[in-house]
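Missing here: one protein chain of the complex. Every other protein chain is in place.
Moving on, here comes chain A:
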Amino acid sequence: MNRYLIKRLLISIPTLIAISAVIFTVLALAPGDPLGEFATNPSLTAEVRENIRKSLGLDLPIYIRYFKWVGAFLQGDMGYSFNSRSPVSELIIQRLPATLFVVGSAYIVGVLVAFPLGIVSAIKRYSIIDQITTTLGLIWFSLPTFFTGLLVILLFSVQLKWLPSMYDSTLEVRDWASFGAMVKQCILPVGVLGLYQAARLMRFIRASVLEQLNQEYVRTAYAKGLSGMRVIFRHVLRNALIPVVTLVALDVPGVFTGALVTEQVFRVPGIGALLIDSIYRSDTPVVMGITFIYAILIVLFNLVADILYSLLDPRVEY
């Protein structure tokens, strides 16, 4: 087990180096520059433009910029944003709470909805409940969140005026009134994201449970005279949820990096919104910082998922 762990950790180093090199090159070669908005401004002379590019370090060849970036990153420095001229790490830390809160809550909602529904619809296969949940699940899963987001804004904010369409990050929970405001502003983004996650997870759980129901050990359990509930909870779920654990573990990086478009739609100042804005503004250091952290988290949680697997399933050995 330990040898396996060390081996996996060692493999992840070249993986991350390769990922960083690819992202960096792609970003450096991508067209667009941070001065785009001033392109036709007659008072910005050619020398001023050149000087600003130089101060941002854009005059150096790509490979030198890459090595400088790697050197700084190893010391925990992700560079400075082209746009706000403040450290990338500070920007990310500023955005982390909103993302963790909104996307995290959405994930919890998703899990809470998906588990019971997925299990019930598997057990009561082809019943009305199953038909309804799978159909709704398919629809919600197929519609992109930026579309459902707009839809619920038009319905609940513009037409019914029940809920705000904007997320206010300066709101602090001090009393019941502000708590109510917090809940209200979370309903739409958390609902949209949570139901999307729920639809995805539910389909997976349903399939996973269904797969187990026909196994011989289930029939044996029933033959022993165990009640339906006991069979499901003691025997079926234990086996059915193993792949689900892997899936959930792989989703955790997403909770940290946020929901790209949905955050933008609801103006949630999370990491996803920061990434999109930075891409629009050609703010390469920020894009690089976020994508690379995402890469690290993915590599890490892949490993976590594999280890969890071996803990949960004694048949798996490394």
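Worth a mention:
Convention: contacts are C-beta pairs under 8 Å (C-beta built on N, C-alpha and C of every residue); 3 or more make two chains touch, one makes a residue touch a chain; residues count from 1.
Simple rule for what comes next: contacts and distances are computed from a predicted model.
Remark: of the listed names "Ig-like domain-containing protein", "4-phosphopantetheinyl transferase family protein", "Cytochrome d ubiquinol oxidase subunit II" or "Peptide ABC transporter substrate-binding protein", the one matching the undisplayed chain in UniProt is "Peptide ABC transporter substrate-binding protein".
Among A:188, A:273 or A:290, the one in contact with the hidden chain is A:273.
Listed for chain A, the residues touching the missing chain in the whole complex are 31-46, 48-56, 80-86, 91, 94-98, 100-101, 104-105, 107-108, 111, 153, 157-158, 161, 164-166, 168-170, 172-174, 178, 233-234, 237-238, 241-242, 244-245, 248-249, 252, 255-256, 264-265, 267, 269, 273-274, 277, 280-282, 308, 312.
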